[in-house]
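Every protein chain but one is kept in place in this view of the complex.
Chain lettering (A and B) follows the sequence in which the chains are written, and residue indices restart at 1 in each chain.
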Amino acid sequence: MEMTLLIGLDAASYILTLLLVCIGLVIIFGMMNVINLAHGEFFLLGAYTVVLLQQYALPFAVILVTAFVFVALIGLIIEELVIRRIYHRFLDTILATWGISLALKQLVIILFGPGSQPTVAPFAEPIAMFGITYSSYRLFIMGMAIVITATTFLILFRTRWGLTARGVIANRQMASCLGVNTRRVDRVTFAFGSGLAGLAGAIMAPLMSVDPQMGVGFLVPAFLSILVGGIASPLGAIWGASIIGGSNSVVAAIWTPVIAQIVVFSLAIVVIRLMPDGLAGRKKR
Amino acid sequence: MKSKYSRSLTVLFWAALAGAPLFLGGWNLGLLSQLMIYGIFAMSLAFIWGQGGLLCFGQSLFFGIGAYAMALTTKGMIPGVPAITLAGLVLAMILPALVAGLLGLALFKGRGLYGAYFGIVTLSAAVIAERLAINWSYIGGFNGILDVPPLRLEWGSWQIELYDPLLFFLVVLVAAFAAFLVLLKLERSAFGTVLRGIRDNETRAAFLGFETAEYKTVAFAVSGAVAGLAGALFAVQFAFVSPAILGFALATEVLIWVAIGGKTVLLAAFIGALAVKSVENVLSDTLGQYWLLVLGLLFVAAVVVLPRGLLAPFLNLSLPPALRRSEPLKKSTTT
Partner (left out) sequence: MLSVRDLKAGYIHGAPVLKGLDLDLTRGDCIALMGRNGMGKTTFVKALMGVLPEIAGSIRFLDQEIVGLAPYQISNAGIAYVPQGREIFPDFTVEQNLTMGRIGKPKQQNESFDFIYEYFPILAERHKQLGGTMSGGQQQQLAIARALVGRPDLLLLDEPSEGIQPSIVQELAAILRRIVEQEEMTVIVVEQNLNLVRRLAHHVHFIENGLIKSGVAVDEINKDPAIISRYLSV
């Protein structure tokens, strides 16, 4: 019984972590049709913001907000310098963002060195419940993932800005003819998606080994998640993260994490092949 | 857009490579061999990406399979296969071609995967393969395979081991030139015309009656075989293979070489690999950690500003006269 509960909690933790990483990715991919391979490095920058700011003993909440804003600004700059020139060249977005990812990662290595950096969790006491003990910070991460996903959905579906952004995606030229500054929407959307990646990195930092390679490990499962879920709607991220994260945790508990990864990735490829629009997906266009 | 000198430049380049042993000593010849192996690998990607329009993010998968096939064969670790160089080379090309072919069939048939999905799926496939190799103890696991024997030529009772850098260089040169000629021949055939037709507009090609999935699969398999050849030579030169050559890092490195050189022209991709790698050898000492930063930014700049690559405009060979008229795509060029 305790074992099952523990596996369940681990699965939920991995699912929600993955969701946290995916949500920014699906906004940039699904809404802007840009495959952002630098997403892992945006995540990384968020984590290093924690490394840097914890030296000044700032409150953790302030650090999280700073990470979001800082990485959003980086996203804004990258959109202006690179991405806006290649919106109409879909495949090139993969290449360009991959180059950016390489450069950002190397920049971090130059500034901080290749080694792992220390971070402190703001709270770490295990919580005892239902006969098991579980890390309170993990529970905090799970809560944050839910809050951030819900907030993102509220912004997208309940605010004027969200309406405008969705309008631009649905019909860019018509939105423009109705008075929408589409360039500004692009900028803000990309910055928002980038900021979410930074926020995810900052939240995860105390739990992970913060080193320049930390973003890469999430990249493949995150992309597979949003493809399995379907990119036409941000809802796909929830589906995808649940399936990839859930099956991964369960298989890992039964066999080994490595087998889990191999099995889940292979299955994901099969799903993507059979359902290119994803599980939640209706065909785009 | 093509330069009128591209033909002469191409001939000149290969002549210069062939003449390299006259000027270079053993150490530098070894280095050049290594660069050319990367060049062969780059051409394999340029073929599938530049001609077929398939952005393969996991080309290292085929390179790695080729390297492992070579190492395992020549060490006598594959039951039933003689531990000789020739068997190794053949297997190192057939196996990756088979994997690519099956992958192609699975991905392209019916309502196939397109564009970015293909990229992400191939990338995942490479990552899976790397994991698999790390955890497969028979093929050396994390440590890989050490002491891969050198190339050995046998003729009856006569045999010679190619320890000598010059002899190895010549073998690599022949392999590179052969790969170049075969791929170029394919590009300049009716098959290549259809492939480019699919790249430019797959729906139209399908409407014209071409089985686009088959064309893409065959092209992918050919590309896999060439990448496998490069992997086999790599295994021999370093006498060592490790799971890393299957994975993410090498897969993306080859993308850079090809993107900077120019994906639509084989020789541009080949020289792209040589150039980036040799600049890396020179600059990574002086620039140190800044080299990768510079390379990343250079790559972004190349993608954004020069999507055709730096070298492709100078090395683009014109099509044979028979095909020139039929481009773009005409049914009459096949069947």
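In this text, a contact is a pair of C-beta atoms (placed from the backbone, for glycine too) under 8 Å apart; a residue touches a chain by one contact, two chains touch by 3 or more.
None of these values were measured; they are calculated from a predicted model.
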Contacts of the hidden chain among displayed chains: A
Residue among A:Ser135, A:Ser176 or A:Ser266 touching the omitted chain: A:Ser176
Candidate in contact with the missing chain, chosen from A:Thr66, A:Thr119, A:Thr149 or A:Thr164: A:Thr164
Touch residues of chain A, complete complex, unshown partner: 160, 163-164, 166-167, 170-171, 173-183
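Convention: only the chains that are shown with their structure count from here on.
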Gap in Å, rounded to a whole number, between the CA centres of chain B and chain A: 33
Chain B residues touching chain A - in the complex, by the definition given at the top: 55, 57, 106-107, 111, 113-117, 119-121, 123-125, 127-128, 131-132, 134-135, 248, 252, 255-256, 259, 289-290, 292-293, 295-300, 303-304, 307
Interfacial residue positions of chain A with respect to chain B in the complex: 35, 82, 85-86, 89-92, 94-96, 98-104, 106-107, 109-110, 216, 220, 223-224, 227, 258-259, 261-262, 265-266, 268-269, 272-273, 276
